[in-house]
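Note that one protein chain is taken out, while the other chains of the complex remain in position.
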Amino acid sequence: MKRRLFSVFICALVPLFLISCGTSESSEKDDNTLYVYNWGEYIDPEVLSMFTEETGIDIVYDEYETNEIMYPKIEAGAVNYDLVCPSDYMISKMIENDLLQEIDMEKIENRANIGEDYWKNSEEFDPGNKYSVPYVWGTVGILYNKTMVKEKVDSWGILWDEKYKDEILMQDSVRDAFMVAEKYLGYSVNSTDEDELQAAKELLQQQKHLVQAYVVDQVRDKMIGNEAALGVIYSGEAIYTQRENPDLEYVIPKEGTNVWIDSWVIPKNAKHKENAEKFIDFLCRPDISYMNFDYITYSTPNIPARELIEDEDIRNSPIAFPVLSDYSLEAYTCLGEKADRHLNALWREVKSY
Amino acid sequence: MNNRNNRFLAAPYLIWSAGFIIIPLVMVLYYAFTDFNGSFTVSNVTAIISYVNIKALMLSIAFSLAATFMCLIIAYPLCLILTTVIKNSSSFLSLIFILPMWMNSLLRTYAWQNILERKGVINGILAFLNLPLFYIINKPPAILLGMIYDFLPFMVLPVYNSVSRIDKDLLNAARDLGADPFETFLRVIWPLSLPGVISGITMVFVPSLTTFVISDILGGGKILLIGNVIEQLFTQDSDWNAGAGLSAILMVFIVISMFITAKYDREDIK
Partner (left out) sequence: MKTALGRIYLTLVLIFLYAPIATLMILSFNSSKSRAHWGGFTLDWYLGLFSNEEIMDAFRTTIFLAFLSALIATVLGTAACTGMQFMKRRDRSIIMGITNIPMLNADIVTGVSLMLLFLAARVSMGFTTVLFSHITFNIPYVILSVMPRYRELNRSTYEAALDLGAEPLYAFFTVVLPDLMGAILSGFLMSFTMSLDDFIITHFTQGPGFDTLSTKIYSEVKKGINPEIYALSTIMFLVVLLLLFFVNYKPWVKKPAGKIIVTTKTQVVVTSGKGGS
């Protein structure tokens, strides 16, 4: 009996041993690479190949859909990315949990191209601008179809209007969904007050029977395809969707909304820090920044790049480049792991309502 | 002869299954019954009775019962027809059911979005014929349809196998003894096909109970099944203990279905 137990034990160990050998080999082979983890459709692919051509550094490029999907992968540490592009509140969470390393700003020679305002805004989540370099920014608002919605859209309240049953697309990410309800109720988007959260949750539950679907990036295609009348969407999609379907219009509701910045950061366990810094510097070049803007149509914080935009309407567009002081805008801050999980649980309560 | 030593040929597989089947399942149980600090707790497992989780589980059970039932209703006549109408039906059957697997199953499920959407294929045809449109996308019927579509082969193949093995002489004998077709079915065909039906049921029930992809793609994020909860606990909350706790609950259902299968397997051998 004992012998049998022992052999089972040995059996169990061998595969573990095998896999650990197998992978340690493969991960140390290629050194001149860069592991980038970015939002879906968030860079001009041309930019990646240009970078490889200019520097000889190969890029391994991965995409994620929400901050919440990205975070655990970085936290688990099983994945060694060199460069990630999280949003503001996620960056402060990563700094707090010691997942990031400081960027050597001296090496980012093009950093002066990023507007003063954006560096200042970044201080909210990255005091001293040590860990992050702004990449794109924007607001969250309502995209609506002028042929289906005849009235004036200026409030989040329209998303609770019975008239638009099955015509509404909501964001399927916790923070954005709660932001809509919190702003409509006049609360802070960073509220952790239990009563306020419960009120927001109940409001979202009331809305649920009106919602056609909870989606992330699909809002774009569905709105273009006239599948819905109203959708909650990031400002960056507004220009692209209007280009594809002229009936669409983007508004920032009067109750205010979230203003966000997505910035490049280097995780603590990154293996190619210098390559990462080279890439950030490359992205801060006006021509590259302009290429990205043209491709993804999200607002760029790069001042000289904005000057390169030929279409005057877009260069001065209140959608792509709103005057920040005209609206009541609020950035997300990190709520802490406990509050995050609580919010996730509340969100599941909405979804299962 | 040294025949007995040949049994060590199975050793590599034994090692493999201990390391990659048994140990991982033990790890699920370990995480299920410990908290973040590694001390014992049952709260991860008892979390199933929270409103969200129990509702998700009940919904999943309801969906998978419905999907299993519908698969059986569709598959059984199909198998009877195949055995009587089509010549060389076994290769025909494997051809039509295996072939779709070569197109990615996610893609095939996603295609139903195109078919069912408001501006989709079906509504396009209906609108062209001036018929009333129908909206089931992002609603429970769409999920049910997705499950039936994805798992129908797992019902058809075992049922077909047992139906096609029924001796034609038995059916003739029943008829000669004066049984009408309905009686023949009830007394001869159905009992003899039961092992196939049972294994078909377990094969459809488990994957539809635990899917998170179909509800994701066809449910518009509005319906939370137990698979969705577990997937979110792992990938978004990275709360492995809570995720493992609910997975352990699912394992109970799986063990039950294994017992049922094992029981009928044995009777089959007899």
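In this document, chain identifiers A and B correspond to the written order of the chains, with residue numbering beginning at 1 in each.
Just so it is clear, contacts are C-beta pairs under 8 Å (C-beta built on N, C-alpha and C of every residue); 3 or more make two chains touch, one makes a residue touch a chain.
In this text, all values refer to a predicted model and were calculated from it rather than measured experimentally.
Engineer: One chain is left out of this view; which of B:Ile49, B:Val85, B:Leu129 or B:Leu177 touches it in the full complex?
Structural biologist: Counting the whole complex, the residue in contact with the absent chain is B:Val85.
Engineer: Among B:Lys119, B:Arg187 or B:Lys263, single out the residue that touches the unshown chain.
Structural biologist: Checking each option in B:Lys119, B:Arg187 or B:Lys263, the one touching the absent chain turns out to be B:Lys119.
Engineer: Which of B:Phe69, B:Tyr135, B:Phe185 or B:Phe234 sits in contact with the chain that's absent?
Structural biologist: Looking across B:Phe69, B:Tyr135, B:Phe185 or B:Phe234, the contact with the absent chain belongs to B:Phe234.
Engineer: Out of B:Ile74, B:Leu170 or B:Leu186, which is the one that touches the chain we can't see?
Structural biologist: Answer from the full complex: B:Ile74 touches the omitted chain.
Engineer: Which of these, B:Phe8, B:Phe128 or B:Phe182, touches the one chain of the complex that we don't see?
Structural biologist: If we include the chain that is not displayed, B:Phe8 is the one touching it.
Engineer: Please give every residue of subunit B in contact with the chain that is not shown.
Structural biologist: Residues touching the hidden chain, for subunit B, are 1, 3-14, 16-17, 20-25, 27-28, 31, 74, 77-78, 81-82, 84-86, 88, 90-91, 93-112, 114-115, 119, 121, 146, 149-154, 157-158, 160-161, 199, 202-204, 206-207, 209-214, 216-217, 227, 230-231, 234, 240, 243-244, 247, 250-251, 254, 257-258, 261-262.
Engineer: Extract the touching residues of subunit A with respect to the undisplayed chain.
Structural biologist: Touch with the absent chain occurs at residues 15-16, 19-20, 22-23, 26-27, 35, 37, 40-41, 60-65, 73, 76, 78-81, 215-218, 220-222, 224-227, 244.
In this text, only the chains that are shown with their structure count from here on.
Engineer: What whole-Å value do you get for the distance between subunit A and subunit B if each is reduced to the mean of its CA atoms?
Structural biologist: 36
Engineer: Once bound in the complex, which stretches of subunit A touch subunit B?
Structural biologist: Going by the criterion above, the answer is residues 8, 10-16, 66, 68-69, 71-72, 75-76, 166, 172, 208, 211-215, 225-227, 340-341, 344-345, 348-349, 351-352.
Engineer: Touching residues of subunit B toward subunit A in the complex: what are they?
Structural biologist: 14-16, 18-20, 22-23, 51-52, 55-56, 117-119, 135, 138, 220-224, 229, 232, 234-239
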